[in-house]
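Have a look at the structure that comes next, please.
Missing here is one protein chain; the remaining ones are kept as they sit in the complex.
Here is chain A:
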Amino acid sequence: MNATTNETTNETVNADTATKTPLLELKDVSTVVNAHTANETKILNGLNLTVYPGDFITVLGSNGAGKSTLFNVIGGNLNADEGDVLLHGKSIKRESEEQRTRFLARVFQDPKLGTAPRMTVAENLLLASKRGQRRGLVPRGLRKHLDEYKTMASTMNNNLENRLNTATGSLSGGQRQALSFLMAVESKPELLLLDEHTAALDPKTSQQLMTATNDRIAADHLTCLMITHRLEDALKYGNRLIVLNAGKITFDVRGEEKKQLTREQLFNFFEDL
């Protein structure tokens, strides 16, 4: 296929969204590992990305392309060595991971990373409902939220609603990851980062969670970036698709153009990289 150049995508972006203000902007972001040594490498290499409110962007790229680093730079786990990260036009480059949680939520690939194993499902949901807020010396009031959590958990269609008082560590991987997802979206974050969140699950469970994810994002109009290795998912979901290669965005389609894209075209594009 004719690889779309950066210039033309930028033009279509501007035409599409001239009236919208961007939610998140990454400007010329570079990250360096092993700085000042012979092994100095740039993981992100002058990356530019503009995310508009309501965007659901699927992120593709081979191993080492910088997908996880991109998420870490947005999430504040890693600082950009060059360039700037803006939220609503204001630089958040200096903000810590904890500070950024007031607008950002993240689901990791490993179900174990997203939940507290010795705390119950309901306790986990309560913890996450206070995302980015002050946690004071006030009684937690778990009981009055139980009905709400039951309803919330039942949307995942995996019996999670009947295990609210179970320690998270004894849930199945699928239930645990569904809980991680609920914890990420329950406070309706301005930006949701999904880091291959269905990759560790079996095909059926993975599909179930992906469907629930899509429904929830649509219902709450969430802005989301989703890393995936499944080309089908990248094509099926979202309104925009980007491909990372060698620390840069080398492919960026949205709207109608993305709908027209076929698996073969995408696959060939990867072959050419």
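Quick note on the criterion: contacts are C-beta pairs under 8 Å (C-beta built on N, C-alpha and C of every residue); 3 or more make two chains touch, one makes a residue touch a chain; residues count from 1.
Simple rule for what comes next: contacts and distances are computed from a predicted model.
Not every chain of the complex appears here, and the one that does not is recorded in UniProt as "ABC transporter permease", selected from "Manganese/zinc/iron transport system ATP-binding protein", "Cobalamin-dependent protein", "ABC transporter permease" or "Peptidase M48".
The chain that is not drawn here is touched, among residues A:Leu47, A:Leu126, A:Met152 or A:Leu182, by A:Leu126. One of A:Gly46, A:Pro117 or A:Gly255 touches the chain omitted from the figure, and that residue is A:Pro117. Residues of chain A in contact with the chain left out of this view: 75, 97-99, 101-102, 105-106, 108, 112-119, 123, 126-128, 130-133, 135-140, 183.
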